[in-house]
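A single protein chain has been omitted; all remaining protein chains appear in their positions.
Moving on to chain A:
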Amino acid sequence: MVQWSDFERATIQDIFSKIDSGVVGPAALSRCLIVYPWTQRYFGSFGNLYNADAITSNPKVAAHGKVVLAGLEKAVKNMDDIKTTYKDLSVLHSEKLHVDPDNFNLLSDCLTIVVASQMGEAFTADVQAAFQKFLAVVVASLRKQYH
């Protein structure tokens, strides 16, 4: 089971209470589609993804960004058993969506960068470490049901 220090626990709760989820989700997903364009392979039905402006203003991307953030908030509420919380989500990503799990790390990096730019100086090295540990646990849980 994952061990969270008091600092890590408090930091994750604090980050998610402070960030604007309506902004961070869409920003992170659109950044991922721009910086790592091969991730667009999973979004064939989203319409115009031809350039950075199209991606950033695409309403389906924005809507899906919010879905992703909502999923993360579920993990924040269940930090002591993210693995079980994400069991169905893991099956979904593997069996239905067929997402290469290495892509989870790409989105994680974009989330880190978007949260960093939102929080500015408050995103210290220790806060970054806690956030990246949280994302690593999320990614591991999403990978768990792949076979």
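The rule we apply is simple: a contact is a pair of C-beta atoms (placed from the backbone, for glycine too) under 8 Å apart; a residue touches a chain by one contact, two chains touch by 3 or more; residues count from 1.
As a convention for this text, contacts and distances are computed from a predicted model.
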{"item": "Choices \"AP complex subunit sigma\", \"ER membrane protein complex subunit 2\", \"Hemoglobin subunit alpha-1\" or \"Ribosome biogenesis protein NSA2 homolog\" - which one is the UniProt name of the chain not shown", "value": "\"Hemoglobin subunit alpha-1\""}
{"item": "Residue of A:Ser21, A:Gln40 or A:Thr112 touching the missing chain in the full complex", "value": "A:Thr112"}
{"item": "Contact with the hidden chain (one of A:Ser30, A:Asn58, A:Ser90 or A:Ser141)", "value": "A:Ser30"}
{"item": "Residue numbers in chain A that touch the chain omitted from display", "value": "30-31, 34-35, 52, 55-56, 109, 112-114, 116-121, 123-126, 128-129, 132"}
